[in-house]
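With one protein chain held back, the other chains of the complex are shown just where they sit.
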Amino acid sequence: MDVALDLLRLLIFPAGLTLLLLGLIYEWVDRKLLAQFQNRVGPRWFQPLADVVKLLAKEEVLPHGVNRWLFIGLPVIGLAGPLTAALYIPMAGLQPSDSFTGDLIVAVYLLSLLTLTMGLAGSNAIGRFSIIGATRTLTQLFSYEAPFLLALLGPALVAGSWQISEIIGSAGGRWLLLTQPVGFVVALIGLMGKLELPPFDAPEAETEIVAGALTEYSGRGLALFRIGRNVAMVVGLTLIAALYMGGIANPLAFVAKTLGLLLIVAALQAVLARLRIDQTVGLWWRYGALLVLLQWAVIIVARGGVS
Amino acid sequence: MKFGSMFSDVLPSLFSSPMTELYPFERREPPARLRALLHWDPEQCTGCGLCVMDCPAQALEILTLDRKAKRFVVTFHLDRCTFCSQCTYSCRQGSLSLSNEGWEVAALSREPLTFVWGEAEDVRRVLAGELPAEGTPPQAT
Partner (left out) sequence: MVTREPLETFSVPIGPQHPALKEPGHFLISVDGEIVTDAVVRLGYAHRGIEKAAEGRNWVQNLYLVERICGICSHIHAMAYSLAVERLAGVEVPPRAQTIRVLVAELERIHSHLLWLGVAAHEAGFDTLFMYSWRDRETIMDALEGFTGNRVNYSANLLGGVKCDVGAEQRTAILKALDYLEPRTHHYMDVVTSDAMYLQRTRGIGVMTRSQAELMGAVGPTARASGVPRDVRVEAPYAAYGSYPLSMVLDNRGDLEARFVVRLNELFECYRLVREILDTLPPGELQAKMPRRVPEGETISRVEAPRGELFYFIKSNGTDKPERLKVRTPTVFNLMSVVKLVIGHQLADVPMILAGIDPCFSCNDRAILVQPSRGSASLWTWEQLRRHGIEVYHGRRP
């Protein structure tokens, strides 16, 4: 019975199928909001689903000279990462399925597993665009990862624990984005960097390197990477909402808070131009890291001040 | 130096409807001067053939059956026409004009896009292939 319940939780709800569906819905909301900001119509509600179905139906072309198992296996691992990360966060407003000390770090690591596999997949293929895209993906990974992680650890520091459910519990419904605004901003923009959304889409700059690391992918592999990206978006938004916006008590709050964050993310996408990869690295290592360290300094001083 | 300078455009767009016209559900009226389907007035035509000579896409052909009686058959290939309206200016009699309708020229085969104008019997003979589409046949019936 327990095993059946676990399987249900893993495969259908809240992880698994529901998460995949949520990923598609959130991708649609993101594209529709971006279109609305640009004064145009945008895709219809079934567009992401249609994209996935079409890609799965297409032939997967294996480029010449790649390692076959890596080529086929990396998208699967890339999708598995965010799906597993979803087990530790309060998906859809329910309690996290699994919870243990340090699961915040594990969740963030699993999210970056997606970026790592994309970088590896790009290096695997021997096309020039893939290699440049892979280099840029990994360079960007090294630039935003540290500030992003530190920003997410800000609430952890306040709560004195590295377990997501405990952090939410100790916040007690308080909105930490009010007391740690800088951390919130860095976390949100770091999420945009992780998902390679504009202005941080240099790794997949369409006008320079076609599709970056995923240039040689088609069919099933591309579909899995795209679904992985969507799931990572949902998971990332839930994580930030849970940590900074006072936890997620019920499905309605889940929808409201994550969509609110998505609105801000879409607005930032519309309003900012793409940065070059060296400018991205410079931005994160100068301003990102500085801001988050400043935030940490404030937190430590505040905590030291209070008992 | 500021960030997000397009914000003043982007924010109001969130609350307004898109600029896109959802054709074919929303159709705009074509402007009066739009160059679309050609019309031929047989009363004015003298069969000089300047329009045929000057068409850059060779979309017009004229068959002269009886010059004095003004019996012509004009074949117009809409699929070749570029809507430049040079023919309307080459014609000194003003027998050609481009209306602003008939601009939706999608078809599944070439037949609907070939227009043959003239007296009914002559048109039938041209379409059946008994008469050529252009030239001056020696016998005038």
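Every chain is named by a letter (A and B) in the order it is written, and numbering of its residues begins at 1.
The rule is simple: a contact is a pair of C-beta atoms (placed from the backbone, for glycine too) under 8 Å apart; a residue touches a chain by one contact, two chains touch by 3 or more.
Everything numeric here is computed off the predicted structure, so don't read it as measured data.
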Residue touching the undisplayed chain, where the options are A:Lys32, A:Arg174, A:Arg220 or A:Arg274: A:Arg274
Residue in contact with the excluded chain [from A:Gly16, A:Pro63 or A:Pro198]: A:Pro198
Listed residues A:Phe37, A:Phe71, A:Phe148 or A:Trp296, member touching the removed chain: A:Phe37
Positions on chain B where the hidden chain makes contact: 1-6, 8-10, 19, 31-35, 53-57, 82-86, 89-90, 98
Interface with the unshown chain - residue positions in chain A: 37-40, 128-129, 131-132, 198-199, 201-202, 205-210, 270-279
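One rule holds for everything that comes next: only the chains that are shown with their structure count from here on.
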Intercentroid distance (Cα basis), chain B paired with chain A, Å: 55
Chain A contact footprint on chain B (complex, rising order): 3-4, 6-7, 9-11, 13-14, 16, 18-20, 22
Chain A to chain B touching residues, read off their complex: 33, 35-42, 267, 270-272
